[in-house]
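Every protein chain except one is present and positioned as in the full complex.
All chains are identified by letter, namely A and B, in their written order; residue positions are counted from 1 within each chain.
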Amino acid sequence: MTDLQLGGVSRWYGNVVAVNDVTMTLGPGVTGLLGPNGAGKTTLLHMMAGFLAPSRGTVTVDGASTWRNPDIYRHLGLVSEREAVHSFLSAYEFVLASAKLHRLAEAEAAARRAIELVEMTDAQHRRIGTYSKGMRQRTRVAAALVHDPQVLLLDEPFNGMDPRQRLHMMDLLHRLGDAGRTILFSSHILEEVEQVSGTVQVIVAGRLAASGDFRTIRRLMTHRPHVFAIHSSDDRRLAVALMGEASVNGVDIDRTGLTVRAGDYGSFTRALPKIALAQGVRVRRLLPSDESLESVFSYLVEA
Amino acid sequence: MNATIIWMTARGLFGRRRFLFLLPLPVLVIALAALARSAGVDPRHWAPPVLIGLGVAVVLPVVALVVGTGVLGSEIDDGTVVHILSKPTPRWQIVVSKLAVAVAVTAVTVAIPMYAAGVLAESVRLGLALAAASVVGTLAYSTLFLALSLVTRRPVLLGLVYVLIWEGLLSNLVRGTRVLSVQQYVVALADRMAGSPLLEGSVSVPVALGMTAVVAVGATLLAVERLRSFNIAGETG
Partner (left out) sequence: MSEPTALASAAEPAGVIHDIGYHRYDGPRRGRGYVAGSLYVHSLRTAFGLGRSAKAKIFPWLIVGITGLVAAVLVAIRAQTGLVPLTYAQFAEAMSWLVIFFVAVAAPELVSRDLRSGVLPLYFSRPMSRPDYPLAKLAALITAVWLLLGGPQLLMFIGAAFTVNGGLRAVWDELLDLLPSLLYAGLWAVVFASVGLVIASLTGKRAFANGGIVAVFLMTTPVVGVLSVLPSRTVNELAYLAAPSTLVTGVGSWLFHDLVATEGEGSIRIGDFGPVYAAVAGALVATCVLLLLARYRKVAQS
């Protein structure tokens, strides 16, 4: 179990503040670092990986500072955003070199395992220069995993991957996270984060805007109404009855059904069955229509 | 010294076409020396322009510049240095390993034609002296240029400024600056070892050796220190 801790971390370049007073603790499992482009995700990741010094604050892995401390790399793997990789080597040579640089006892076996993990066994002896973007990405992930790190940092890892590769990578990250490793990956694509992790750190304009389970975050935003899509046996009747309910802010009816905007999640969910029962309306479907991360994200960004 | 890094650096250097563009320089030295010798020209006339003017003043620094800035600079330039740095390898090991490759490649590429030209000019002793002095010069140049590639984003340009303007122009005009010119150290050492009338050093040998050591050690320490604080900025930086 390894903890990655950031305490009051800020980083500025002259007048531009890239990261503004971020405090967070990352524990075992998969965490998504979510934010629009230019929010400071890469800057934050580079500070965590020891490639950038914070202008203020501390970044520690299990208590040890990450800056100017090559020893952290024994337990930390980084997959950076830049695609760069030594194109004159083959994937096997590259991962093997990584294993040797980590001074692993059985470097060849570790390299083979890592390459199998990312499904690159077939192409491993070809030059990296001949690979597609997704293959290069997977090679870099293999090199970052070869020493079995406790902490894995990935900067936009799904860039350039096709859907099948993406699924495979997500599965891999899940398994690693379930095994107790601390995994952080950054993305600006909501679906990716939604599918891989329930825990999210949202960073907007250099500030940490929200942390934790995204459904909980959503629920905490009580000043925005929750939106539900309801299909029932008698939409209009239900709509009229719901409008009389205090926790309901608005009701829309259209061809697809009923859309209800509720101000108070708790009261509404308790009141709806009672109202439906009283009106004799059968509710066929009740879906929160904005539970996805997208609405969290856009609400946070617009906030 | 780290064998893996040496291997990777050597592969990177030789695996690219650009290394071949360096070869015309040493070949030219040998070709000119052979031409002059076969035409029976008095060595006193052709040795200074070929041995010093081309060999020590051009071939040695240019090869050292291209190789020295290439071993680390090209990785910094295309971003692959991340892979080397995200390992628990001590930074001094990385610097020393890359230096070993740079010095070895440059020394061989320069010492061979210098030896050949020296033999063609006068004697085996001159050839050996020139080769040995070139190796010493390689130490100074390679460390200097490797450090330069960690200090600035345009190490080749600054290296050329040093070679052309400092060593080429000023050292010829202002005698005092010769104490700070690697080219002069090489000439002085070769002069002392060969004892030949063809060479004329203007810096004393202890100064030459001492300054070479200072430059080599100083530049290496600087490079290690800069590598420890090497940072990769994010999208905004």
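Going forward, contacts are C-beta pairs under 8 Å (C-beta built on N, C-alpha and C of every residue); 3 or more make two chains touch, one makes a residue touch a chain.
As the structure is a prediction and not an experimental result, all values here were calculated from the model.
> May I ask which residue of A:21, A:148 or A:235 touches the chain that does not appear here?
Of the candidates A:21, A:148 or A:235, A:235 is in touch with the missing chain.
> From the list B:46, B:115, B:141 or B:185, pick the residue that touches the absent chain.
B:46
> Among B:10, B:28 or B:104, single out the residue that touches the unshown chain.
Considering all chains, including the one not shown, the answer is B:28.
> Considering the whole complex, not just the chains shown, which residues of chain B touch the missing one?
These residues of chain B touch the chain that is not shown: 18, 21, 24-25, 28, 32, 35-36, 39-42, 45-46, 49-50, 53-54, 58, 62, 65-66, 69, 73, 154-157, 160, 164-165, 168-169.
The working rule: only the chains that are shown with their structure count from here on.
> Between chain A and chain B, what's the gap in Å when you average each chain's C-alpha atoms?
One centre to the other, that is 49 Å.
> Can you check the complex and tell me which residues of chain B touch chain A?
Those residues of chain B that touch chain A are 2-5, 7-8, 11-12, 15-16, 78-80, 82-91, 228-237.
> Flag every residue of chain A that touches chain B in the complex, lowest number first.
Spelled out, the residues of chain A in touch with chain B are 13, 16, 18, 37-38, 40-46, 49-53, 68, 70-74, 76-78, 80, 82-86, 88-89, 94, 97-98, 100-103, 140, 143-144.
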